[in-house]
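Following this message is one structure expressed as structure tokens.
Removed from the display is one protein chain of the complex; every other protein chain stays in position.
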Amino acid sequence: MKVSPATTQRVAVGFMWTLAAITFAVLIFILAFILAHGLPHVTWSFLTESPSSMGREGGIFPMILGTLLVAGLAVLVAAPIGVATAVYLTEYTREGRLTAVIRFGADCLAGVPSIIFGLFGFVFFAITLGMGLSVLSGSLTLALMVLPTIIRTSEEAIRAVPYAYREVSFGLGSTRWQMVITVVLRSALPGISTGIVLSLGRSISETAAVMLTAGSALRLPRSLFDSSRTLALHFYILSREGISMPNAYATASVLIIAILALNLLAYWLMRRFVAKVGR
Amino acid sequence: MPAPRIQVQGFTACFDGKPAVKNLDLEIFPHERLAIIGPASSGKTTFLRSLNRLNDLDPGFTHSGEILRDGKNIYDADVDVAELRRKIGMVYAVPVPLPWSIYDNLVYGLRLAGVRDRATLNERVETALRYAVLWDEVKDRLHEPANVLSGGQQQRLCIARVLVLEPDVLILDEPCSGLDPISTGKIEDALVTLKERHSIVLVTNNTKQAARASDRTAFFLLGDLIEVGPTAQLFTKPTHKRTNDYLVGQFG
Partner (left out) sequence: MKRDRLIGAILLVVALSAISGLALITVFIFREGVPIILRVGAGQFFLSTDWEPSLGHFGILSMIGGSLAVTVGAAVIGVVFSLGLAIVLTQFAPPALAAALKPAIELLAGIPSVVYGFVGVVTLVPLIRHSLGGPGLSVLAASIVLGIMILPTITSIAIDALQAVPRSYVEGSIALGATRWQTVTMVLLRAARSGIVAAVILGMGRAIGETMAVIMVAGNALALPHSLLDPVRTLTSNIALEMGYASGDHRQALFATGVTLFVIITLLNTAALAVSRRRAGRRRVG
């Protein structure tokens, strides 16, 4: 018996819709599972107190601060370098061997796994440069890790700015640098911010690289040279060593909410960018 | 005849080695409207963009010969290109308002030049808008986004944006190509008043517009200047056969 093309299509498309449905069910399940178990334990004191007895009791305030320091500093370092690189690639040079080398380097850097960044950060920042396991080592390692993302998204945002804007700006007597600042970066800003916000999310989520570079000290970091445990690593240690399941779930909930908020922010920025550049 | 404001002498412009304008000699005088006509790829736009050195943006651009502005070659090494572009103001075929308010568009050139004084900015904006015949339509909504204006208003805004800088020469590249007859008429009217203050070079594909809105007309063909003369004379008694062919619609 020969199956008609229409039947094949119905079966195949039905199968693919099922796959899509499973994917989104998994997403919702993961979010709901963590939040349902964790949110009841997220109290004001949990957010503002220091942990005691290895995290079995108390809160996660030092980890929140540590995460903000490590991830924030990483993005603060990576953003200017990444945007400057993107501006160089798009506005200050012609496509050629040099841009090919820079793009290839960025692509390769994007493919390096986080554990390798961790190993590198450990021997380079912590040992060779003598920074030790610290907020600084961790954030510089993460900065290197998110740099390719920032370069790529900034480049795309800059390229989406119409060429005519540049001609108008030059025609009204701007130097190249004035043109870049007043027209290109101003128009591309929401798109560039999207990349930066997503990089911030990735820095907050990262565990392997910070484990090897920022260490896992439970106390409040007093300087950039102090070791500090991030939320993601704290969650890993709590659950892996079975220290406290309720606190593990609660920590994961805080992490998930932060990621959700950043993704929403990125989404909103992207929509603004599309409206502005009018694609 | 007064002294010319721009003297083009033996000017050739090439892209990737291919000439787009060949060995051009042309003069632009104060208080005149010079129309440039000719079929596609005749070098009209290339010539226009050579006047404010916008072709420099194309990496394949090379040139020879001179374009003298008040006696000085604008391609000399010590020329401030930004300053030159302020004084040779350009309007493009498609109106491109920057994605800001009307006001921010208008003061952009002055801000680039470092003018900060509010009173000066406001005064120049009003003058420019009046010359561009746009003041009455936008004076109450200067802080609205520029892209809410109609196409014709946008093009007059682009003209005003250039006028704010008080250029010597206004160069317009088919400024009415996308506009309806009424908007076109408003722009042509504006050019009549504008020539009191500026030299005007108008590139157009529309020979009727050249006949209506210019004092002299130059005919370009495949990178060569075929002839230039008073508009009435060129349209009624062209000296070259090819000019006549073009005007009666033989090509283009």
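The chains carry the letters A and B, assigned in the order they are written, with residues numbered from 1 in each.
Assume a contact is a pair of C-beta atoms (placed from the backbone, for glycine too) under 8 Å apart; a residue touches a chain by one contact, two chains touch by 3 or more.
Values in this document were obtained by computation on a predicted structure and should not be read as measured data.
For the options A:H41, A:R159, A:R176 or A:R272, the residue in contact with the chain missing from this view is A:R176. Only one residue from A:L144, A:I158 or A:V184 touches the chain missing from this view: A:L144.
Checked against the full complex, the candidates A:M54, A:L76, A:L220 or A:L260 give a single residue touching the omitted chain, namely A:L260.
Taking the whole complex into account, chain A touches the unshown chain at residues 5-6, 8-9, 12-13, 15-17, 19-20, 22-24, 26-27, 29-31, 33-34, 81-82, 84-85, 87-89, 92-93, 98, 101-102, 104-109, 111-120, 122-124, 128, 144, 147, 151, 175-177, 198, 201-202, 204-208, 211-212, 232-233, 235-236, 239-240, 248, 252, 255-256, 259-260, 262-263, 266-267.
In this section, only the chains that are shown with their structure count from here on.
Averaged C-alpha coordinates put the centre of chain A at 48 Å from the centre of chain B. On chain A, the positions that touch chain B within their shared complex are 94, 162, 164-175, 178, 182-183, 187, 276-278.
Residues of chain B touching chain A in their complex: 52, 54, 57, 59, 82-86, 89-90, 92, 94, 96, 98-99, 108-109, 112-113, 158, 161-162, 165.
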